[in-house]
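Only a single protein chain was left out; the remaining protein chains are all shown in position.
== chain A ==
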Amino acid sequence: MLENMVTARHYEERLQEEYLEGKQPAFDISAGPIPGELHLAAGHEASGAGVCQHLRDDDTVTGPHRPHHVAIAKGVDLKRMTAEIFGRETGLCKGKGGHMHLFDPDVNFSASGIIAEGCPPAVGAALASKKRNEDSVAVAFLGEGAIDQGGFLESLNLASVHDLPVIFVVEDNDWAISMPKGRVTDVENGAQRADGFDMPGHRVDHDDATAVYEAAGEAVGRARDGNGPTLLEVQVHRRMGHFMGDAEAYRPDTDTERAQHLDSIDRLEADLRATGADEGTIEEIRSRAKERVEDAIEWAKEQPEPDPEEAYEDVFTNPPDGYAETLRGGE
């Protein structure tokens, strides 16, 4: 669990460095080796690691808006994910998706760029599992800013009424871009929303990966045993802006400092030390994680960019004859 968290943190920090390359001195979102938006998840690691520790490759996960830490915890191919973020041909999606839209069918991971819209497909995966009498489960991750969306609330209802093996994991970092949680909901504990759907709801405070692990274990166990869905909310902290380039003028300094101070990785390491883990083991985990991240970034940067003609491929799995030509506007 710690290794997944440390890998994710180092990955986010390295991506930040790579992203800012070529965007200085004047920030231009389309310049540099990583173009487009980049939403980093530093500070969110406890939820992805604590939940995914219970999952198998055949369990389905739909990612949150800042998806990397969950993808890493679910076992998404780190090299190909990195190549995707760099827009390379060998990326998970051949450079067509980018960082918000990671698809790795080998471990049943996917992500959407539209807030809360990963919830209904997770319900669908759970439905398929139930219909086939399998014991795989589905987990939908989303931010606390997304829990006012209809797609989320409708998914809770559908999952509950059909007792589907799905877990909704809300990462509460208190901010939906510039909107503080208090201005968009009167409900302090988002897990309470489960009450309205007659399903269990649990909230884990303080970035506590161990507590997430325990709560998720119970929820995944319930789902696997055919006892239906659970809503799990995890307090995390956003250590960076909403997206790279976000100056966060709207955010009080005290809140940013609090996010730096309350850190799930520090907390887990302290817990491990308290239970007898030696410093050498922790250091070894850290160096292994760094090496893995560096390897992935180095590999990704060496990969070729896609041929422009690739833009016309994959619109359909089964394209009509000659369809690529009509897409282009030819005969």
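As a working rule, a contact is a pair of C-beta atoms (placed from the backbone, for glycine too) under 8 Å apart; a residue touches a chain by one contact, two chains touch by 3 or more; residues count from 1.
FYI, contacts and distances are computed from a predicted model.
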By UniProt, of "Carbohydrate ABC transporter permease", "Pyruvate dehydrogenase E1 component beta subunit", "Aspartyl/glutamyl-tRNA(Asn/Gln) amidotransferase subunit C" or "4Fe-4S dicluster domain-containing protein", the chain left out is "Pyruvate dehydrogenase E1 component beta subunit"
Return the single residue from A:73, A:156, A:176 or A:236 that touches the missing chain. A:176
Identify the residue among A:161, A:184 or A:270 that touches the chain left out of the display. A:184
Pick out which of A:7, A:82 or A:112 touches the chain that's been left out of the picture. A:112
Decide which residue listed in A:3, A:135, A:148 or A:214 touches the omitted chain of the complex. A:148
Note that chain A touches the absent chain at residues 26-30, 35-37, 84, 87-88, 91, 93, 95-98, 100-101, 112-117, 145-146, 148-151, 176-179, 183-185, 245, 249-250, 305-312, 315, 326-329
